[in-house]
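This report concerns only the one structure given below.
Left out: one protein chain. Kept in place: all the others.
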Amino acid sequence: MSRPLRKLLDKAGMAVCVLLLVSPALLFFLWMLSLSLKFEIDNGAYPPILIPERFAWKNYTTIFEGNSFLLYFWNSLIVTGAATLFALLVGVPAGYGIARMQAHKSAVVIMIARMTPGLSFLIPLFLLFQWLGLLGTLWPQIIIHLVVTVPIVIWIMIGYFETTPMELEEAAMVDGATRWQIFAKVALPIAKPGIVVAFILSVIFSWNNFVFGIVLASRETRTLPVAVYNMLSFEQVSWGPLAAAALVVTLPVLILTVAAQRQIVAGLTAGAVKGG
Amino acid sequence: MASVSIRNVRKSYGPVEIIKGVSIDIRDGEFVILVGPSGCGKSTLLRMIAGLEEISGGTIAIDDRVVNDMPPKDRDIAMVFQNYALYPHMTIADNMSFALRLKNTAKSEIAAKVERAAGILGLGPLLDRFPRQLSGGQRQRVAMGRAIVRDPKVFLFDEPLSNLDAKLRVQMRTEIKEMHQRLKTTTVYVTHDQIEAMTMADKIVVMHDGIIEQVGAPLDLYDNPANMFVAGFIGSPAMNFIPGSIGGDGFTTEDGSRLPLGGRVPAASDGRPAVYGVRPEHFRLADEGLAAEVVVVEPTGSETQMVLRPLGSKAGQAGAGREDRKRELTWVLRERTGARPGEVVRIAPDPARAHLFNPDTGLRL
């Protein structure tokens, strides 16, 4: 076989491989979309229909008709936003401090936090919130989401600050900067890409969180994942609106994933590889 | 401008002592170079002057004021780092004015000072760029500009040229020297490159294993090295060391050859073992000289460097090992030569410029 032909075949083979690898994800989300756009009769059809003749746009309008879905969206926004912002506020300086003190041992706490099942945080904090009379507000969820967001931010920021050369900060020291000025004017601007990564991952993992919500959320304080789950258990199970709701819940995350895939990949692998 | 006084300074990391009591006096306006092989403690000493390392013992004073406990920002020093340490998120102008802005200097004054420094270094057209858009030499200049703008008491340089290619290094060497002649700011400069030290310094401090081997003007160190370390470290190619003993009015090598001492025989030293040191450029052809076989001829154009193997030494025999290779001599001559490997030449050292060292202490006799 001639070399160019062989090369071409290699390339084609590789392309097929990758297509094969991507297809489970691609087909799944296409099917999700299809389910969400079909009327009940099409969703029950055998053999299944991928692209229906009539699109059931009303699946999407119905989920927003009850006011509560918007409320749950708002709850999710508040919980995720507050937990992420607060995590950045305390986590970015902490990542800096840990990286500069080379306090690698303190990172172990973060690692163990990552290993601990969420439920084991829930029992004591649930009792604490009950005792404080916070149940029924969004506070318990905002606070407990810190269990997820703070370690992510600290972990990623340690990695970023460790890669900024000490020489730069020494130069700033000689230039007359105080430690706060060094942090604010030298370290922080350089670590901006890291902060973006930490922000994105923190948002995604907080947004997706389910287990804290099912325990701590009351009817008025549900976040979207809990709300969608409740649609399954308490309302009549009709696939179209359910799939539509599921898609709406996860759509922001999916868009973020594709748009910021470079940052996400960087953050996950940095966290993961260092996590070992 | 200021003087710097280093008094019996020590530095230890745990049980390991890196700097073992060093004292240097640096006069106002002096260009002092700390030179030595890597690990000799020169960079640590510089960082202690800067305040980036704590001082384990002794004192450092800038302008007669002890600065041991003073943080870097209060010492009024400027430092050029090995990797330049330019702030990547700031323009060149912002990099240069960072220290002034921290001190809330008036905008007009900042602009004037940056402009002056940029003028000195030819950075004018680059002021709005970012460090990543600059070449290595330009970054080097910005790092210097950042120091100039400060108008500090002392400039500190930490191996600033080690990341540049050979040609640029020579050019920047000249520029730094010019800058110093113009500004006359007290400067402490660290390098492992003895040529940099020789060409730039008013005063060289040769360090080795945490102690000072010798302090002196460049040519003084070259002509009168205090010991074998300095003799071997300063000058390139390195000085030839020939072991043997002092006897009569001359020097007898281990092979039994005689080398002249020019009547400078130290008193009461007959038969005493010694090391004869002679620089490669201080040999000349001589009929009565040492017979040696040419091993390698390396012409550089302006001069010729030759590696010779003294005849009669074991190095000439088959199976000569690494140890014997140490006996080989280097000869540098200005003239071109037709000598080829395998030929035998007879050379003699210039006795007026030869040195004798104590083989045990390494000190010059």
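Letters A and B mark the chains in the order given here, with residues in each chain numbered from 1 onward.
The rule we apply is simple: a residue touches a chain if its C-beta (ideal position, glycine included) is under 8 Å from a C-beta of that chain, and two chains touch if they have at least 3 such contacts.
By definition in this document, contacts and distances are computed from a predicted model.
Chemist: Please identify the absent chain by the protein name in its UniProt record; candidates are "Tryptophan synthase alpha chain", "1,2-phenylacetyl-CoA epoxidase subunit B", "Peptidase S24" or "Sugar ABC transporter permease".
Modeler: The correct option from "Tryptophan synthase alpha chain", "1,2-phenylacetyl-CoA epoxidase subunit B", "Peptidase S24" or "Sugar ABC transporter permease" is "Sugar ABC transporter permease", the UniProt name of the unshown chain.
Chemist: For the chain left off this view, which of A:8, A:21 or A:70 is in contact with it?
Modeler: Considering the complete complex, A:21 is the one touching the chain left out.
Chemist: Determine which one of A:4, A:47 or A:133 touches the chain that has been left out.
Modeler: If we include the chain that is not displayed, A:47 is the one touching it.
Chemist: Since one chain has been left out of the picture, which residues of subunit A touch it in the full complex?
Modeler: Missing-chain contacts on subunit A: residues 14-15, 17-18, 21-22, 24-26, 28-29, 31-32, 35, 43-44, 46-48, 86, 89-91, 93-94, 96-98, 100-104, 106, 109-110, 112-128, 130, 143-144, 146-147, 150-151, 154, 166, 178-179, 182-183, 204, 207-208, 210-211, 214-215, 224-226, 228-229, 232, 239, 242-243, 246-247, 249-250, 253-254, 256-258, 261-262, 264-265, 268-269, 272-276.
Going forward, only the chains that are shown with their structure count from here on.
Chemist: Could you work out how far the Cα centre of subunit A sits from that of subunit B, in whole Å?
Modeler: That pair's centroid distance is 56 Å.
Chemist: Given the complex with subunit B, which residues does subunit A contribute to the contact?
Modeler: Counting only subunit A, the residues touching subunit B are 165, 167-168, 170-178, 181, 185-186, 189-190, 192.
Chemist: Residues of subunit B touching subunit A in their complex?
Modeler: Spelled out, the residues of subunit B in touch with subunit A are 50-52, 71-73, 77-79, 81-83, 85, 87-89, 98-99, 102-103, 146, 150, 156.
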